[in-house]
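For this depiction, one protein chain was excluded, whereas all remaining protein chains were kept in their positions.
Let's look at chain A:
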Amino acid sequence: MQALNESGSFFLELFFSGLTRGSIYALIALGYTMVYGIIGLINFAHGEIYMIGAFVGLTVAGILSILQFNLIAILVLAALFAMVYAAAYGYTIEKVAYKPLRGSTRLAPLISAIGMSMFLREYVILAQTPDFVSFPALTEGLFDLGAFSSMIQPTELVILIFSFLMMAGLFILIKKTKIGKAMRAISQDREMAMLLGVNSDRMISLTFMIGSALAAFGAILISAHVGQINYNIGFVVGIKAFTAAVLGGIGSIPGAALGGIILGLTESFATGYVSSDYEDVFAFGILVLILIFKPAGILGKSTTEKV
């Protein structure tokens, strides 16, 4: 009985930690999938935006804690600043590295994206530090979970709640508002959308900004949970989130969310029941299987429908 109970609670612990990890992957995967949906580009610099979001959050949190703000104010302001700053980065990167290449070969902006990713990483090494720096535990004291704390940590619960709220907000934006309609129209037929008066350049910028802000938001939450950051965190998470986007069906917004959750759970269970060495083996193994049996991803459309 005791053993069963223990295995049950171990399962739940793995489940929640996987869900947490997955919801962060999902937040970042949304950026990949939105950009892909609207201009057909894999934005490899997206992970670096996430990383820069974490550094901005760290800086803001540092300043505010010197000024003796309370923890919640620090959290809110750090997240807000990081999102705005990341959005500005996303906007600029699109204008500098991708927009001039629109209309050239498909490979050109992709290479530009990889270059931008390297540039940003090196830039942070030079401007900040090549070492790990500790990140304040901003979300630690928000909840007191009492007896449940063996299954889920307070910081994980914060991640779960806020990332789900963010995703719900995004779904409503895409589904219900005129901005979402314009974005969906552009992703189906950009020229036609422009002929209907939609300013496609502005919508593309907006897509980059929203994706970047979501990534920065995720970065603050996860950094406060993990407790340290460095210049390379965007690379690893970026690859995973990209995998999640492909898993769910790149270009599909619910697909990115689903792909993130599946990937997070897979990794967590692999770590818990097999070994943490096998975490990536299982994660990418699932990707390979999906790509073999359903090449467009779980929720992806099986045919290309570009006009």
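Methods note: contacts are C-beta pairs under 8 Å (C-beta built on N, C-alpha and C of every residue); 3 or more make two chains touch, one makes a residue touch a chain; residues count from 1.
We take it that contacts and distances are computed from a predicted model.
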item: UniProt protein name of the chain not shown, from "ABC transporter ATP-binding protein", "Pyruvate ferredoxin oxidoreductase beta subunit", "Co-chaperone protein HscB homolog" or "Cytochrome c biogenesis heme-transporting ATPase CcmA"; value: "ABC transporter ATP-binding protein"
item: Selected from A:M194, A:V226, A:I239 or A:I298 as touching the chain missing from the view; value: A:M194
item: Sole residue of A:V96, A:I114 or A:L173 that reaches the chain not shown, by the stated touch rule; value: A:L173
item: Those residues of chain A which, in the complete complex, touch the missing chain; value: 169, 173, 177-179, 181-182, 184-185, 188-189, 191-200, 206, 210, 305, 307
